[in-house]
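Of the protein chains in this complex, all but one are displayed in their positions.
Moving on to chain A:
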Amino acid sequence: MNPFSSGTRLRDMIRAIRACKTAAEERAVVRKECAAIRSAISEHDQDYRHRNIAKLMFIHMLGYPTHFGQMECLKLIASAGFPEKRIGYLGLMLLLDERQEVLMLVTNSLKQDLNHTNQYIVGLALCALGNICSAEMASDLAAEVERLLLTKDPNIKKKAALCSIRIIRKVPDLAENFLSPAASLLKEKHHGVLIAGIQLCTDLCKVSADANKHLRKNCTEGLIRILKDVSNSSYAPEYDIAGITDPFLHIRVLRLMRMLGQGDADTSEYMNDILAQIASKTESNKNAGNAILYECVETIMGIEATSGLRVLAINILGRFLSNRDNNIRYVALNMLMKAIAVDSQAVQRHRTTILECVKDSDASIRKRALELVFLLVNDTNAKPLTKELIDYLEVSDQDFKGDLTAKICSIIEKFSQEKKWYIDQMLKVLSLAGSYVKDDVWHALIVAISNAPDLQGYSVRSLYKAFRTSFEQVSLVRVVVWCIGEYGEMLVGNVGVLEVEEPLTVTESDTVDVLEACLTGHSADITTRSMSLIALLKLSSRFPPTSERIKEIITEHKGSIVLELQQRAIEFNSIIQRHDNIKSSLVERMPVLDESAYMVKKANSSQENIVAVKSSQMSLAGTSVTLPNGVAKPPAAPLVDLLDLSSDDALVPTSTSKDFLHDLLGIDLTNSSSSGFSIAPSGGTDILMDLLSIGTPVQSDISPETVSSNQGFAPTTKPTPTTVQVLDLLDVLPSNGSVAGDQSPLYPSITAFQSSTLKIMFSFKKHPEKPQVTEIHATFMNLSSDSYTDFVFQAAVPKFIQLHLDPASSNHLPANGNGTITQTVTVTNSQHGQKPLAMRIRMVYKVDNQEKLEQGQINNFPPGL
């Protein structure tokens, strides 16, 4: 122990922490250490600074807060010696992340160190900058890094190249500065520099089409030579992995070749020979070789390769698929998904093997395989594939059943050509995994049965049979209850028997038994039980002999502790007792449900889901945005950082508002459909009103607001007030600006952006009570003679402004100004009156499937916004 030391050594602290037997003990040790470090910090203790930071890093790894040590890292970095700087930079990278303001303070030290004469100190600074720099730091220090790319020392060169990657990911506008130094790195011999340089070029291609063009023109030849040299080189011990010289370099060259060859036939043609050589000669008995083959296949799929080469690639995947190693099979499945787009016939050949993978014991492989199978289904193979999947559903893992059922259901819905097949398959799924089925699936089944008059008898009988074996499957039970309520007499009377059916004798009291079991069963939830009550009411009018028994069952529930059931029981009881004369017309069979309207509604709601998923993905991804067409695009980083926030904010409220609307409107639909009410036009009495008012519990997916508002309205439910309520609700939401009516604009409209191909007009609207909020109505016009598809408008604003983008009116922009897209953008200027609005914009669209990008900055906002 050091006699001058004010605390323990690092090693001793680690030992003390490891000796702790309980979490409480550990906390105590850490608390003591932290207290000692804090007091050392406040006494400006220099001698132990680096030891304290080392300790803090260890404490940080254990998950304790260590923010108080951040400034100490900066002090260490600012000191002169290498040992201090080394630990200081390590602490900086570990204890801070790019979002902390403290980080800006280090910019100056970094600048000095980047200009240091000692190459290792320069290396430390580059490493830190490459790992945690923010967009501001990237712009401030880009020039230094650019200069370092041209130094002699390979160690600095490679670090500078990787650091440049971070810089252009953060600030894509800087890409062009790095283009020529990056291209010159490809002429190097040092593998580290080559690897870093090639990676930098790949990233440049991702952010800039010009860079791609430039590199394609000037570097393709060089790349091919690098690949030839490294793949033909004799044994090189320094780079050898399993008999292959530098697989990492192989893979990076192949990846850049993919970027360059994409969509360019000449360049692709040029690459043919070397790709064929790699694909056929690489050893595939070790992971390293397979990694190269995998990358090579992806490149062949990505570029405009000849058909011979593609066959070679698909064959490699076929070999992968039959490999015993799970890793190899996994990547094969992964790549076959991409290969479908290129050659779906070839992938179909492996269908049986892929189907086997769905049954694998490994969850990762199962998931990949299932998604692949889903893509492989077509009209001809839908039936056998569905059968296979349903058979497997029976024995599959519990935690896989959810995914599997969802996929099976969507295959059945998408590929059913005859109703009977659809109903049969759905029944199988419901009886095997009814608890995993989503609500919309069994709703759709009910709609389908209601629309198939010849199959209703068959359906209700099959359901009855299925119920006897699978009474624990929630959604099956609900469909059974609904169908018995509607078509109970077909069950008892054997109406519409199909040839394939076995005879079945069911008595009236058997059906009541089923419903009673559903009503009183332990597993039944409130929705099922409410549905059972309605079904019973319906049966009491259809089967007069059982009505006495039904009355008893209903009376039992008059004392139910569940309010909903109690209310239903009391009201139904009064119908049975006092309104026998109108009972039969009140509980007539449901009118046929509108199938097309249901499908439209379902499609809409699933679209909403996609939007929501998309926005959550965007906020999650941080560095990549998933475009609607499913292509992940590496975007402009700082812009996206801003966009992430904004799009997240903007999309969620709009989509939920629409959900409200759907759900509210949907009340009429699902309510009447799934709770099984028959609303006879003649029976428009007070009782009917009462009945309607309680028919709510089926929409389990409604948000609390909707439910409460709806119930609040219940006593006087009429069609008109409901719609009024819908509007009221919407009015409360912030995104209804467009509904608010046209106030005369206070601010002049501007042409926000104009190029030879695109014109954007902004008009402005302000609410007097909220001066900082401006609503911008953007109108996009296509000035070129080609129409644009997949048009996406993105905007970014400085930190003091908040941005909300509403969904655009369309993503298709017709040529020659024949039509426009409009989009509402809401900006909140938190420094209203002090700073003017400013905005950077970016438009991405496709012309003939070629992606185009335009961007600009808007500085001509009218003053006072």
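Here is the rule we use: a contact is a pair of C-beta atoms (placed from the backbone, for glycine too) under 8 Å apart; a residue touches a chain by one contact, two chains touch by 3 or more; residues count from 1.
One rule holds for everything that comes next: contacts and distances are computed from a predicted model.
**Q** Have a look at "T-complex protein 1 subunit epsilon", "Beta-hexosaminidase subunit alpha", "AP complex subunit sigma" or "glutaminase" and point out the UniProt protein name belonging to the hidden chain.
**A** Spelling it out: the chain absent from the display is recorded in UniProt as "AP complex subunit sigma".
**Q** Would you mind spotting which of A:99, A:189, A:468 or A:799 touches the chain that isn't drawn?
**A** A:99
**Q** Identify the residue among A:106, A:347, A:365 or A:797 that touches the chain left out of the display.
**A** Of the listed residues, the one touching the omitted chain is A:365.
**Q** Among A:41, A:54 or A:207, which residue is in contact with the omitted chain in the full complex?
**A** Within the whole complex, the residue contacting the unshown chain is A:54.
**Q** Applying the definition given at the start, please give the residues of chain A touching the unseen chain.
**A** 2, 4-5, 9-11, 14, 18, 47-48, 50-51, 54, 57-58, 61-63, 65, 81-83, 86-87, 90, 93-94, 97-99, 120, 123, 126-127, 130-131, 155, 158-159, 162-163, 165-166, 169, 191-192, 195-196, 199, 238-239, 241, 246-249, 251-252, 255, 287-288, 290-291, 294-295, 298, 326-331, 334, 361-365, 367, 617, 620-624, 632
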